[in-house]
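Shown here: the complex without one of its protein chains, the others still in place.
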Amino acid sequence: MKRKVLSIVICLCMVFAVACSKDKTTSGSGTTNKEKKSETETSTNTKNQAKSKTSKVYLITMDQMDQHWVNVDAGCRKAVGELSNIDYEWLAPDVKDDAKQIECINNAVAGGANVILLAANGPDAVTSALKEAEAAGVKIIYVDSAAAYPAIQTLATDNEAAGKTAGEEMVKGLKAAGKTEGKIGIVNVNSATASCVAREKGFRSAFEGTSFELLETQYGEGDAAKSKDIAANYITSGCVGLFGANEGSTVGIGIAIQEAGDTVIGVGFDKSDTILELINGGHLLCTMAQNPDVMGYEGMKTAAKAIAGEDTGEANIDTGVTALTKN
Amino acid sequence: MDKIGKQNRIKRILAVRGMGQVITVTIGLIILCIVFSIVNPIFFSGKNIANLLRQIAPILIIGIGQSYVLITGNIDLSIGSVIGMSCMISATMMTKGVNPWAAVFVTFICCLAAGVLNGELVSRCKLPPFIATLGTMTIARGIAQIVNNNYNTGSIGEAAKGFRNFFYYGKTAGIYNAIWITIVLWIVFNFLLSKTRTGRHIYAIGSNVDAARLSGVNVHSTTIKVYVVSAICACTVGLMTCATTGMGTMDAGNGYEMYAVAASVIGGVSTLGGQGILLGTVVGASIWGVLQNGLQFAGAPVAIRNITIGIIVVVSVLLDVVVRTGKHRKKAN
Partner (left out) sequence: MDKYIVELEHVSKSFPGVLALNDVDFRLKSGEVLALLGENGAGKSTLVKILSGVYTKDSGTIKIYDQVVDNMNTKKAEELGIAIIHQELNLCAHLTVAQNIFLGREIIGYGMLSARKMNAEAKKILTSLNIDIDPEMIVGDMSVSKQQMVEIAKALSTNAKILIMDEPTSALTAKEIEDLFLIINKLKKEGCGIVYISHRLEELEHIVDRVTILRDGQYINSMNFKDTSLPEIISNMVGRDIKEKFPRVTCKRGKKILEVRKLNAGRMVRNINFDLYEGEIVGIAGLMGAGRTETTRAIFGVDPKASGEIILDGKAIKIEKPMDAISQGIVLVPEDRKKDGLCTKLSIRENIALPNLDIICKKAGIINSKIEKEMANNTVSDLKIKLPNVEVNAGSLSGGNQQKVVVGKWLRRKSRVVIFDEPTRGIDVAAKVEIYNLMNNLKQQGIGVLFVSSELPEILGISDRIIVMCDGKITGELNVEEATQDIILQYATSFDKKIDDNILHK
């Protein structure tokens, strides 16, 4: 009896804790009381949409922990601060997962969203959820990664182009070091996340026509420590160049190169304190810094325009990458 | 007389319960190493072996912790999250200018608390270990996120160079510090498990908790002890991760509890409790590390990797079950 009571109490605590962390991060599994409340809200919402004072905008990203999304969220908040009458909410699953992201989309719709800013985990999995959302009157804007479904606007890095640029930078760097052939190792996140897959595609395309050998990609889940082990193994195999497809992977290859004595050229993605340190220390050649805050800021501005019925501009906005090298 | 004495000693060592499984998997490990070396000779180079041992280190450490818990018949699912919590707490403090060793101390205390919480939930509140540690797993991961306001930390800076060398990058007498740390931890915890009263009680609880209780074993305090050991191991690996990356990542250790279970089970620790030796965990963690490392050198695509690893885990557990039931049948006749 005591056991059962305690199990129930613990479960309630977990639900409560999840509900409490509403302000910054809300897990994809949602909370029961929120859904109950919003069911009555949705019906009143659609009635008052034209006349309502506040509009609900949801940001749905791939997970909550990658710094990239935290920066997108920061961009959104900045815009919300400058706009008025926006009720803003950030939803994301705890791990990169298509099914969990669909749940988030559904929760946003049930919560009375007017606009959803979405960073789609994969291009196809979420399309039916988006169809339903649109049918419920929700407007869709893509940030960082688009899905294969028409939306108002996509604000993203052209991942494939950015990957190609990264590859070209590496070829340049290798030539400068006097190497025209050798093995190249790729540390990616997983085989499903569209943005990373596109980056790898772009990277590989930059090596067509060269005499470099691109090895079988290894996946480190974006975990810096795992990526470091993978990179170290690549270095032991005699790789002359390494590519990291996201922030965690890039940190991993950077510290591996640092430990091995900087004889390897490393190119990565995303920007963070540690990555900048690694570049300045000469352990990484450069990183493709995206502009997640721009995605969030401009995306929110577009959302406000869409709500007000104004012209939202181009369908595709390339938020650009900057190749950050040693300054 | 001496020959008989030697034979008896060998017999005695072989008779230790679980040794059979350890020997089987050691042979498997040797075969794996040979195969990988043939496929890609770089696998066997000095540089890779040093790297490989350091890659095995964290798996072995958490394997030790998980083995302790498994032998009592329980399980600890919170290991991965405690790693993340440990990484984040220490890194956050260091980026704010706190002395690295003070940060280590505070982190240690926090992880001890997690271990005690696990023990109390399982033993006093009688929650099934699966549920209890699932709860602490979520809480610890949440703490890892809150500590730095849902941001990964920045670099822990130059001041932490000594810390980073101690836990990961430095070498002592030609061998990485991380490996020394693992060796020391293994020696200490193996001694505790095999040569002290507490260790004996751990096996007794896993074998027959009622008999243990009736014989005056303090089941409650022993349970807390094993969860504390597991938390200490997870804390160490978290500190190692912080030292490796030079920053705190909120998703550090994600999923590592399962590697710890795999290493233990491959090494002959039974998930039903009462059986298994830490020597086996060494072999189990080594097999895990060798697979991750060797398959990369063999150029295997990801799908093949996952399937191979899964098959090996299943086979090693099956082997143990088959051999044990076989032995029992022989005895019955």
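Letters A and B name the chains as they come in the text, with residue numbers starting at 1 for each one.
The rule is simple: a contact is a pair of C-beta atoms (placed from the backbone, for glycine too) under 8 Å apart; a residue touches a chain by one contact, two chains touch by 3 or more.
The structure presented is a predicted model; accordingly, all values stated were derived computationally and were not measured.
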Check: shown chains touched by the absent chain are B
Contact residue for the chain not shown (choose from B:203, B:259 or B:288):
B:203
Checked against the full complex, the residue among B:7, B:215 or B:306 that touches the missing chain is B:215
Check the options B:275, B:293 or B:316 and report the residue that touches the missing chain.
B:275
If the hidden chain were put back, which residues of subunit B would touch it?
12, 15, 17, 191, 195-197, 199-201, 203-204, 206-208, 210-212, 214-217, 274-275, 327-328, 331-333
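In this section, only the chains that are shown with their structure count from here on.
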Just how far, in Å, is the C-alpha centre of subunit B from the one of subunit A?
32
Residues of subunit B defined as touching subunit A within the complex
40, 42, 45, 47-48, 51, 55, 58, 121, 125-127, 131-132, 135, 138-139, 142, 145, 149-155, 169, 241, 244-247, 249-252, 254, 292-293, 296-297, 299-302
In the complex, subunit A touches subunit B at residues 2-3, 6-7, 10, 14, 17, 21, 24-25, 64-65, 67, 70, 95, 191, 215-219, 221-225, 228-230, 232-234, 236-238, 248, 251-252, 255, 259, 272-274, 277
